[in-house]
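With one protein chain removed, the remaining protein chains of the complex are shown where they sit.
First chain written, first letter: the chains are A and B, and each begins at residue 1.
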Amino acid sequence: MSEYAPLGGKIITKPFIFFGVLFTIALAFLAARFIFGLGAVTNLSDGYPWGMWIVIDVMIGTAFGCAGYAVALLVYVLNKGQYHPLVRSAVLAGLFGYMLGGMAVMIDLGRYWQFYTLMWPGFINANSVMLEVAWCVMAYIGVLFVEFAPTVLERFGLKNVQQKLSKVLFLVIAVGILLPTMHQSSLGTMAVVAGNQISPLWQTMLLPPLFLISALLMGYAIVPFESLLASLGLSRPLETDLLGKLTKVMLVVTGLYLLLRFGDLIWRGALGLAFVGDLDSYMFWFENLLFVIPILLLAKPANRNSPRLIFLSAVSLLLAGSVYRINTYLVGYHPVAGGTWHYFPSVGEIMVTVGIFSLEVMLYLIVVKTLPVFHQAEAK
Amino acid sequence: MALNRRDFLKMSAAGVGSALCVNNAQAVQREPKKLPPEAVGMLYDSTLCIGCKACMSACKEANGMPPEQTGEADVMWDTPIELSGKTLNVIKVYRDEVDPAATDVVLEKDHAQNGYAFMKRHCLHCVDPSCVSACPVSAMTKDPLTGIVEHHADRCIGCRYCVYGCPFGVPKYEYNDAFGQIQKCQFCAHLQAKGQLPACCDVCPTGATLFGKVEDLKQEAAQRMARQPGEKYVFPRGILGGDRPPHEATIPKYHQNLYGDNELGGTQILYMAGMPLDKLGLPTNVPDYGYPTMSEGIQHMLYKWMLAPAVLLTGLAYVVHRNTQKSHDAEDESGEGGES
Partner (left out) sequence: MATKISESDTHLDGYVNGLGGITRRDFMKFCAAITATMGLPASVSWQIAEAATNPQRPPVIWLSAQECTGCTESLLRSTHPTIDQLILDAISLDYHETLCAGAGHQAEDYKHQSMEQNKGKYILIVDGSIPVKDGGIYCKVAGKTILDHLLEAAEGAAAIIAIGSCAAWGGVPSSGPNPTGATAVHKILKDKTVVNIPGCPPNPYNFLATVLHFLTFGRLPELDAKNRPKFAYNRLIHENCERRAHFDAGRFAIRFGDEGHRKGWCLYKLGCKGPETYANCPAVLFGDVGPASWPVGTGHPCFGCTEEGVGFTKGIHELSDLKTVTPPITYPGISENIGQGATIGSVALAAGIAGVAVGAGAVVASRLGKSSDDGGEEEQQD
């Protein structure tokens, strides 16, 4: 008897319809994007060629998807078996984060019909950071599918296949840890070529480890976030015990991140820019405050048992990593050649992002209600 | 393999320490690229430019670009305010009025204060181009002989990484076209292939835009800067070393720096003016190496021959196998199947 079970229940609920409506609105904007071009729907300009869709939907979306990565690291490398029940939902979160990030890429690409050139041996440029990111992400999505396969196989009772798969799963899991390590750090390396155009508050040769660690943190934070939300909304018991232990790991890694971040700033002599009093400096402190809040909230061991504080810390960490990415690629990006550029997402861009998020929620609800994702422990 | 807290902290500290050391950028950079053997380039002398914009209209004609209107939709003129999907070359004006209310002050050409000057903006055909390094599908290539940086729309996926990375803000995307492509100056490679000059160099009436081999152009620039202001000088037109009648005029007071000699690893389009080039919109507080030396340096350090990933993968596979094996054995004992 499996420990996991689908949640069951009606799929078409009021929230489901609500998100469906949002998704439909997004579809209308997407139709305009494909018929009339990116300029008709977005505020992208040649000073800001990357906007909300790339930075939020793709970079932050895939960082959210690092839940699978974070939990795999915990369970399969550090061998903390007590987190094992979280694996399936973490992999699912990863799958959604990455698939929807991929969807956003296809929407944002200007010449999407030539996407195949990314895999064409005659064309690829091995020196390009983006190539490596693209390949790793594509491979990782495949890996996530394979990692999620046991859930599906179980639902359809394909025990033979399941057993065969479990023999090689260790390799798949190992690849599934290697790949995000590579591409989440490279998502940081991608900013290096912009050079002075990105403020020294964010531009550094340490972008790869900073992005990697913050992605890991976001992956860790997604777990309690999703778990507590699901418990509340889907009438399941809170897994506070488990989550409490996870928070200790989160705190240590957060401390490590802050050490590296500020150590780097001081080493490069760039910390002074944080006191200038412009938008950059305010956003810098906002970003780092969000990293510090969880440490403050959960420093006392007693607090780590509070679902509320755990939730708030998780939210703070997710926001922190998100703001870090927005700051690095948008706020701190000051293209001065050619003009005084302005960018703020348009209504269309915002609605498409909301729509993609809504699709994710809708699919998530369908999957957890029909496939054995959640652990049955402490069943009602 | 469980790590206890102490070991974990030690590892972390070591990691942080080494990371900070790696922060010494020069250690990680790859070798900068060198000027190709037959590098062609252009010398733009802002002091000679009269803002006639013959180069802009010649460029539009040579490349089949449409006119671009800024403002009212029924304006007849081609009036771009900046490079774009329709404009590969634009002339801009620098203007400084110390007291805009004063009516008796005449702005002097090429003076930084109370003066004006023209600036020609387009691709600089860098020696170590960021766009070539960034593009995942080699839609931006640098010719190994002439050094011309060309764009190939037939491979481009429209990711706009080149737009993001270019320190001069040169490549532009056609946002208002559902099947838009990146546009940038290609140095009239199609004309050069036929032995002709790039259109802008061809039509410039004063020789402000001069075509030639990069090394020769650098010498020409040095000669001009070595002369005294007020001296008569014979400025070549069209192509350096060509047989077009030159333009005799007086040497102005040059700003004593040839832009493109060293900036960002050097560019093949060189600029000289009567004032520092940052006033004319070129970034001057930039290093002497191209940024790709940094980003590719990181990539090479981490991924050369995929050695590090292979090692990491082997280690991970071993650890994961061991850990899953343990739980396999445990489950087999309790008669349960299925894993993960």
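Note that a contact is a pair of C-beta atoms (placed from the backbone, for glycine too) under 8 Å apart; a residue touches a chain by one contact, two chains touch by 3 or more.
Nothing here was measured: the structure is a model prediction, and the numbers come from that model.
Remark: the omitted chain is touched by one listed residue; of B:36, B:205, B:287 or B:309 this is B:205. For the options A:28, A:273, A:312 or A:363, the residue in contact with the chain missing from this view is A:312. Contact with the chain not shown here comes from a single listed residue; of A:116, A:282 or A:344, that residue is A:344. Listed by residue number, the positions of subunit B touching the unshown chain are 50-58, 70, 77-82, 90-95, 106-107, 109, 116, 118-119, 203, 205-206, 247-249, 279-281. Listed by residue number, the positions of subunit A touching the unshown chain are 13-16, 43, 45-48, 228-229, 231-238, 240-241, 305-309, 311-312, 315, 336, 338-347, 350-351, 354, 361, 365.
The criterion applied here is as follows: only the chains that are shown with their structure count from here on.
Here subunit A touches subunit B in the complex through residues 2, 34-40, 42, 44-47, 49-50, 75-81, 84, 87-88, 108-112, 114-115, 117-118, 120, 123-125, 127-132, 134, 147, 150, 154, 159, 162-163, 166, 169-171, 173-175, 177-178, 181-182, 185-186, 189-190, 192-197, 204-206, 208-209, 252, 256, 259-260, 263-264, 267-268, 333, 335-339, going by the rule given at the top. The touching residues of subunit B, counted against subunit A in their complex, run 1-3, 8-9, 12, 15-16, 19-20, 22-23, 25, 28, 81-84, 121, 130, 132-139, 153-161, 163-182, 264, 281-283, 285-287, 291-292, 294-296, 298-299, 302-303, 309, 312-313, 316-317, 319-321, 323-328, 337-340.
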